[in-house]
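Of the protein chains in this complex, all but one are displayed in their positions.
All chains are identified by letter, namely A and B, in their written order; residue positions are counted from 1 within each chain.
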Amino acid sequence: MSGIILKDLDVWFGQGANRVDAVKNANFAVPLGESFGLVGESGSGKSTILRAITGLAETWSGTIIIDGKTLGHKRDSEFYKTVQMVFQDPYASLHPRHTVDQVLSETLSLHGFDDIENRIDKLLLDVGLGPSFRFRYPHQLSGGQRQRVAIARALAPEPRILLLDEPTSALDVSVQAEILNLLTDLRAQRGLTFLMVSHDLSVVSHMCSRMAVMQNGYIVEILSVEDMRGQNASHPYTRHLLASSLGFTSSEAAQ
Amino acid sequence: MSQTDLAAPTQGTGWRAWLLSDTPTSRRHAKVASLYQSWLQFRGNPMAMFGLMILVALVLIAAFASFISPYDPFVQELGNRLQPPGAEGHILGTDSLGRDLLSRIIYGSRITLYIVTLVAIIAPLIGLFVGTVAGYAGGFLDVVLMRITDIFLAFPRLVLALAFVAALGAGIENAVLAISLTAWPPYARIARAETLTIRNSDYIHAVRLQGAGALRIITKHIWPLCISSLIIRVTLDMAGIILAAAGLGFLGLGAQPPSPEWGAMVSDGRKFILDHWWVATIPGLAIFIVSLAFNLLGDGLRDVLDPKESGE
Partner (left out) sequence: MSDPSQPNLLEVEDLWVRFPTRSGVFDAVRGISFSLGKERLGIVGESGSGKSMTGRAILRLIRKPGRVEAKRISLEGRDLMPLSEKEMRAVRGYQISMIMQDPKFSLNPVLKVGQQIMEAYQVHTKGSNAEARQKTLDMLEAVAIRDPERVFNAYPHEMSGGMGQRVMIAMMMIPDPKILIADEPTSALDVSVQTQVLDIMDKLVRERGMGLIFISHDLNLVASFCDRVLIMYGGRIVEVCDADKLHEAKHPYTRGLLNSLPQLDKPCDKLEVLKRDPAWRDEPSVSGVL
């Protein structure tokens, strides 16, 4: 059973002479329960794929099938109960004037849950924040705590698929480890499907079993994490990324 | 950041600690604590506090006008006309009909407050509505709404207000309406500009991904963020609104005699300005002080509500 299937997906912005093709002819399938990564540098189109799936990018063509249903250009509330997203920058993804409580209760009521009080407490516990965090504003939280709130918000409608857009790139490494562990645990507990975007090969390799490498809007290679770890990449760009991610080597020393 | 350094031991306990808490325990606590912290910041600005004090005094004067004014503002005493300030029984003197100037200023504060309050509610609301809808909807609706705004902006404010009052007829209510109708376009522009940046932020994307509709996003997510910059702008504009109201009064199109509107009083005193300067100057001073107070308040509010713009 496939969770996410993309067939011939093109995404573009603008029109006419100003048209920019952000994603060109993307094809991949993610079975339910798998964790799949999208790797590439900025402008490679990896985040745009997530935005096309969620409907935030409206100009696309091709086929997107989520959980067996082919998506049109409008998303219904059923879709948002299946797919949720965690954004890159926890400093930008929480409304500055809303408390944690407001964020979560609004989300829950939008999805038509009752028993909101208990659900909020449960969600906060699930993401490793106690009830004491419930009435804080974002500015009273650290980056890692904010990202936990954002994860709680994404989990609120009990989705089966979670899209993760560089969820730790704005965080310190020690906090990154905490958030990645939290995501690993949540996936195991809830049987979630992950589609994770990152520029960091080691983060994607830690989290995902397969990954697609993107360059200039194209998927240049799809490979398993074992191939990535074993440096068995076939495409030169993938090898280049692998080499760059292993730290700095002076060009003189390399010669 | 090291919390140990930030938490000063001198904070003490009780209600103050409760208000300064970084770990609120209920919805109400969070609201109150956040308001109190803004208040602390506002209180640190002496000029803004000065402005606020003047305005509080103005409200008190207006509320208790009948108790504190020494005379009836409408009673004429023709034998006692054009007395200078300090004359017996009339601290600020009398006008051309022998009415006590102090009493008229005190009663006039009610009219000023009335005008200012109404305009401050009507104009930003129109602006907020037009601006956020245009900014969020974009496309055709944006173009239409913004062109209408531009048309209003193209006329000088007082001239447009004059035209409206001329069409609607003289009187305070019509003056309020005319000033509001000419004052909203800048607010619409501000609200639209803010909406354009807010619209593309991740927290709006996030709530869209929960299936929230446009109405909910505009009223619950965009408005609270636009309102602070509008409040700042309104308080800074308040002086202009008072002056516009006074200007209409001065031209005889606002408050009608014998109403003690400050602008009308200046207009009244203009005939005697050379020999009896105080008749026009005293209501002018009142306008000046209240305008200044609003400006100071606006500056202080900007520091609290919008720290980015304060230039520190």
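The working rule: a residue touches a chain if its C-beta (ideal position, glycine included) is under 8 Å from a C-beta of that chain, and two chains touch if they have at least 3 such contacts.
Nothing here was measured: the structure is a model prediction, and the numbers come from that model.
Colleague: Which one touches the absent chain: A:M85, A:V203 or A:L223?
Modeller: A:V203
Colleague: Can you tell me which of A:S2, A:T184 or A:N216 touches the chain that was removed from the display?
Modeller: Answering carefully, the residue with contact to the hidden chain is A:T184.
Colleague: In the whole complex, what residues of subunit A lie against the chain that is missing from view?
Modeller: Touching the missing chain: residues 41-42, 143, 172-178, 180-181, 184, 199, 201-203, 205-206, 225, 228-229, 240-242, 244-252.
To be clear about the criterion, only the chains that are shown with their structure count from here on.
Colleague: For the complex, which residues does subunit A have touching subunit B?
Modeller: 54, 56, 75-77, 80, 84-85, 87-89, 92-97, 99, 101, 106-107, 110-111, 132-133, 135-137, 140, 150, 153, 156-157
Colleague: Touching residues of subunit B toward subunit A in the complex: what are they?
Modeller: For this pair, the touching residues of subunit B are 22-27, 29-30, 34, 201-203, 205-212, 220-221, 224-225.
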